[in-house]
Every structure is written in structure tokens, then in C-alpha cells.
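Note that one protein chain is taken out, while the other chains of the complex remain in position.
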Amino acid sequence: MAFPKPAATLRSATGIPTGRLAVWWLLASEVVIFGGVLGSYLMFRLGHPEWADAAAHTNTWIGAFNTLVLLSSSFTAVLAHQAAEKGDGKTAAKFLVLTIGGALTFLMVKSVEWTIEIREGFTITANGFWSFYYTAAGLHALHVIAGAFIMGIVAFDAYRGRELQRVELIGIYWHFVDVVWIFLFPLLYIAK
Amino acid sequence: MAHTAVTVEHHADPHGHEHHGPQGILKYIWSTDHKMIAMQYLFTGMFMAVIGGYMAYVFRMQLAFPGISVPGFGQVSPGEYNALVTNHGSIMIFWVAMPVLIAAFGNFLIPLMIGADDMVFPRINRLSYQIFLLSALLLLASLFVQGGGFGGAWTAYPPLSAVGEYNQTNLGSSMWLGAVALEFVAFLLGGINFITTLMNSRAPGMKAYDIPLVAWMIVIASILFMLSVGPLIAGAVMLLFDQTLGTGFYDPARGGDPVLWQHLFWFFGHPEVYVVLLPAIGITIDIIATFARKKVFGYKLMLYTTVATGVLSFFVWAHHQFIAGIDPRMANVFMVTTLLISVPIAELCFVIIATLYGGSIRLTTPMLWALAFMAEFLIGGVTGIFLGASGSDIYFHDTYFVLAHFHYTFFPIAIIATFAAFTYWFPKMFGKMMNDTLGKIHFWGTVIPFNFIFIPLFVLGIGGQHRRIYNYQHFPELAGPGMYRLREIATIALLVMLAFQLVFFYNCIMSWWRGKAAGKNPWQANTLEWTTESPPPHGNWPEGLPNVYRGPYEYGHPDREEDYWPQNEPA
Partner (left out) sequence: MSENHEQHDGGGHHVNYKRIYFTLLGLLVVSVAGPFFGILIVTLVTAFGIALVKANLVIQNFMHLKWERRLMKWMLTTSLLLMALMFAGISADVLNHEGRNWENLAARAAIERGIQDPHAEGALAEGGEAEPVEVAFNVENTFNLVCGSCHGTAGDGTGAAGAALDPRPANFTDPAFWETRDRARVMNVITNGAVAVGGSPLMVGWSASFTAEQIEELTDHVLELRPE
């Protein structure tokens, strides 16, 4: 049932395994996408000092908690990688499931946070700051959802001892999602 | 017969897998073979080219004979005119040039040229085509919804593109934007495949400098695309929110800035033209080396110059905004970088000419197309100098001079280089030879009228005719008989050119059906794709993937009797 990989996939003229090479290229393109969003936000924020009033209404504690959640999920992701390297698929899968748990926690907290903010009248059209807030964090959240989904598939395979090299790959992607949030947090929550 | 190998491949699969690949009609939906996916991109791209060409026919008829009821369309209203020019531009760039030059030929050639059995991620390859097909369907659907297709030009500047009341095409605008965004995703996925495959999956013995230039060019183009499209994706998300949610990212009254969109768009838009140029140059140089029976004059020179062009292309974007109100000092900087970038491109032209010099030229149809590419692109390139100089651009911006300039560059890229590649690799793809006489008739019937279309447009541009106007009779200074005649000539030349495309379609079908069998290597070329069957079976070399012993351009080598030396022949 498994898809037969072409010989091309297993070659490595650069010495870097194909999957990892691909993930790094994916990240390079994601850097410019998020760079575009965050760069635009930064330009506007610097040019519109009156946005500081709007930014004052983000909840730093919720943001900090979410940062804690994502950092922890990165930790579990790298532990999964460590286990996968030893060939221990079951442990790797367990750590991946913990990571997915972190993702779901993050998303739940964000949903609650946004609900509160929307109820208070801070909608996406309220103000330029809020437009960027929802757009940037929303784009990030989409990447969290996609990552969690793929991680589930990788965990499923890893538990059965299959395709253990993918644990590292989804981990690299996940760490990137974490790094984006590491920058979003001060931009949206601390710089007031 | 050779062309049945496409279906035979799955039955005679010597890999010994239990799964033979999809059969019957499902093969076209589920196949992950890079050659099948290449064909899908090729035919989708060619179909979209017909649509884009039809749109050009309609609006050129309106321009030459204002108010006429265009045969096959009807009378053209101003809104429809705008939608036609917008979608013509969008289709030709995103749904013709990119899928054909990069996705189709990249998919077909890269694994074959590096001696691999497929791309490294066949399923992602299939996914990227499916997303691409969806984007094409979404775009075509946008033309038929209420309000009609988006008419704000392929550059989609806000506030026209952001506010439904202004563009009058609420649904069409968002569908257009969604189609473009999906197309970007498809090419991001495809790009990862191409880059990783070229970097990692080369045949044993194939060093980096043994890779044929066209493969390098397609991959460098993919890298350029991946790095430049990010900010525009960000900008497009913001534009979509402006259109649908009522945010004010580009609304000055709410703290936004329409000029931001211009910058984000052109930060991508300029590297984008090099994204499509590079494969065209790669195709040209490979064909010229084969039919001049001569080594490429400076392989490494070409490679490094191309990388330099790619890098420099990120520094020139604001030359599209010289009169948008940017600071003149900024304009100075971008003028210098823009004029600078003509240097490496000229370098590439010199390499091509030097490759031809002293060669044993065979004037086959692909060679004619390759030579025409050089000649026509050169004209386009030098006219760009007038536009890159910010002073003269104050006059020329938004006139037909710009339009003629970019058609003199885009047409060679999207059409001439495509025909060059198609006529060159048709024997490999379909196992039959194309009729060379018909090919030459088609060639002259395309290239000569092409010049008669766009040279009048240069003159009109100098005469002050501005772009994106649906009826010049409204402007007394542009409605005189001289200018009217030029518009007429351009349109009639277009009709002649479109008529000659029928020769091409006829040639394709007859050659595919009853052409002479091509054999493995009808052109006596060196690169690896010519060492396997025509068309190549599933897995490309079922009897074993090749090893490589030399570079791709060992033509006319003194130690050899034959004037070519395939890469996989042991020393």
C-alpha cells in the first residue's frame, strides 16, 4: 500500500537528505511570506504612533501564556526527534502527540482571546492595528493548524515504526512556527 | 508504435511493485509520473493561451474598429474591455508562461536530464498540478459571475481593486485574487520539487557543471519565484481582506497606503519577469548548442551571470513606480540599478552569439525559433532602456511604448521560446517527428506578423497614446487618421498571426497521428533525455539509471568521429 518512492528521492548529491532539504526550502519561502506581513505591519506601526492606543488593549498575559505553550511544544517536538533517531517510534509518537496537544491548547486559548476582544469591539475593521493583529496572528494560526494536522499523520506512521525520518522534518517546521510566534509576541503584545 | 508506450509503461513495469500505477481514465487524475504531469501542465497552459489570445483578438478589434460588434463576441462595453485586458495579461503570465516554461518543461526535462526516474516528491507534484488546475478553473469562472471578470489590470492597484463600488466586479475581483493566490501556492510546491530534485538526485558522475543549462535556469527561476512571491502573498491576503471584510490596509482614510500594494506587487513583479525569462534563455541556449554543433561559449559565465541577474532583479522594482509619487531620490537609485541589470542580460546575449560563431549551423525549425527569440528579445531589451531612465519614463509611462516593450520581451519568452522548446522536444515527448516544412511556415507566419503588431504600438506610444483606454475616438489628439491607421495595421497583423496558428495545430495533430517515428535521438544531441525511448517509459530508464562521464555540450570534440558525445557514454 505504501507509495513506492522513486530512486530519485533516495539520492543525495548534497549530502543532505532530500526531505530535510525540501523543508529548509519551504521555510525559506515562509520567511519571506511572514516577512512581508510583519514588515508591512512594522512600517505602518512606525508611521502611525496613534496605533499605540489600540495596541494597549491586547492581553499580555494571554500572549505570554501562549508563548509558554508554544515553547513547550517545541521542546516536546525536539524530544520526539531524539527518540526517533534512536529508532524508538512509539516514544517519538507520544512526544508528537504532546506537541499536537500544545498546538490545540494554543488554538483554544487564541479562540477565547479573540472572542473576548471581538466582544469588546476590537474587530478586524476597528483600526489598522487590529487589522494587522488578526491578519498576522491568523496567518500564523493557519500554519499551526496545518502543522498539527501533518504532525498527526507523521505520529501515526511513527507509532508503527514507519518513516521515522519525518519526525525530524515536521519538527523543523514546527520550530519555525514557534519562531514566528516568538517575534509576533513582542510585536503585538509588548510593544505598547 | 512508440506513442503507446505511455500506456504500455504500467504493464511492463520491471520495478516489481505491486502497484502498477492508475489505469484508464484515472491515469489522468492520479498519475504521479512527472511526464504525465508535464503534459497536463502543457495542455492546460496551451488551452489558456488560446483563451488569452482570443481576448487579445476581441480587444484589438474594438481598438481598431471602435464600437464594432466583434465577430465571436459582440459589442465590447467599457467594463468588458477592462476585464479583457486584465485577464489577458493575468492569463498570459500566470497561466501560460509559467506553467508551460517552468512547470511543463521543468517537469518533463529535469528528471530526464539529470538521469533520475522521477521528481523527488511525485505526490506533491501531482498536488501542485491539481491546485494549479483549480486556480485556472477559478479564474475562468470569475469571468462568468455577476458583474463580470475583474477589470482593474493585472497589477490590481487599490483602491480600484479593493473597493467593490469602484471596480463594479465584487465577486469577480475576489475570485481573480483567489485564483492568483492558488497559482502561487501551486508553484511554491512545484518549485520545492524542482530545486530539491536538481540539487540532490543527479546521476552518479554528474557534477554541478555537467547539468544542462536549461535545467539550471528553471531551478534558478524557481528559487527567484519562491523568494519574491512572499511579500505579494502577504499583500494579497491584505487586499482580499480589504475586498471582503472591509479592512483598510490600502485605504488612506483609515491609515492605510495604496502605495504599499504597489511596492509589494512590484517587489514580486519584477523578479517575476526574470522567472519566466530564465527558462526561455535556457531553452534557447540548449537548442543553439545542439544545432550549432558547438559547445556553449561560456557555461560557467552564463551560470554566474544568470545568478547575478537574479540577485540584481530584486533591486530594481520601483522603476514601475517612477511617476507614482515616489521620492525622486529613490527613483535615482532604482534607475541606476535598472540600467545596470541590462549588462548581465547583454552578457547572456553575447554568449549565445559567440556560441553560434564558427558553428556548423543546422537551420531546423527549433533553431529558427531560438534565433528569433534572440533577435526579438534584443529589441525588447533595448527599448527597456528608455523606460529605465526615469526622465524619459515620465513621458513613456502608461503609454503604448511600455506595452510594446514588454510584448517584445514577453512574446519571445512565452510564445517563441515555447515553440522552440515544443518543436525541439516533441519527438521525445510523443515519439514522432513534426513536419519541418509546416513548422517553418508556422514560424514565419508568426514572427513576421508579430513585428507588424508591435512596431506600430511603439510609434503610437511615442505619439502619446495611453494604455487601458477602450476607445481612442474619445480623445481628439489620438483619434487622427495616422494613429487610426496604425491601430488598424496592428490588429490586422494579429488576425494574420492567429490564422497561422492553425498551421501549428494541424502540424501537431498530423505529426502525432502519422508522423515519422522519431527514435531515441533524432537531433543527435548529448543530453540524457535523448538516451532513452521516445516517449520515455515509466521510470525513464527501466533497464537502469545512467551514469554520467562528461558535460552536456561536448559537440565537435576533436577526439571523436561523430560531432556529438552523449553524456552517458563511458570514456
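Which chain is which? They are A and B, in the order written, and residues in each are numbered from 1.
To be clear about the criterion, contacts are C-beta pairs under 8 Å (C-beta built on N, C-alpha and C of every residue); 3 or more make two chains touch, one makes a residue touch a chain.
Everything numeric here is computed off the predicted structure, so don't read it as measured data.
When the missing chain is restored to the complex, the residue among B:D257, B:D286, B:D393 or B:E554 that touches it is B:D257. Residue B:G480 is the one among B:G358, B:G480 or B:G519 that touches the chain missing from this view. Across the entire complex, the residue among A:L96, A:A126 or A:A148 in touch with the chain not shown is A:A126. Residues 65-69, 75, 77-78, 227, 231, 248, 251-255, 257, 259-260, 263-264, 267, 314-315, 317-318, 325-327, 330, 471, 473-476, 479-481, 484-485 are the ones on chain B that touch the missing chain. Within chain A, the residues in touch with the undisplayed chain are 5, 10, 12, 14-17, 19-20, 24-25, 27-29, 31-32, 35-36, 39, 42-44, 46-51, 53-54, 60, 64, 67-68, 71-72, 74-75, 77-79, 82, 85, 121, 125-128, 164-165, 168, 171-172, 175-176, 178-179, 182-183, 185-186, 190-192.
Quick note on the criterion: only the chains that are shown with their structure count from here on.
Here the CA centre of chain A is 34 Å from the CA centre of chain B.
Those residues of chain A lying in contact with chain B across their complex are 3-4, 6-9, 11-14, 16, 18, 21-22, 25-26, 28-37, 39-40, 43-44, 48, 50-51, 124-125, 127-128, 131, 135, 139. Within the complex formed with chain A, the residues of chain B that make contact are 15, 17, 19, 32, 111, 116-123, 188, 191-193, 195-197, 199-202, 206, 226-235, 237-238, 241, 245-249, 254-257, 260, 264, 539, 545.
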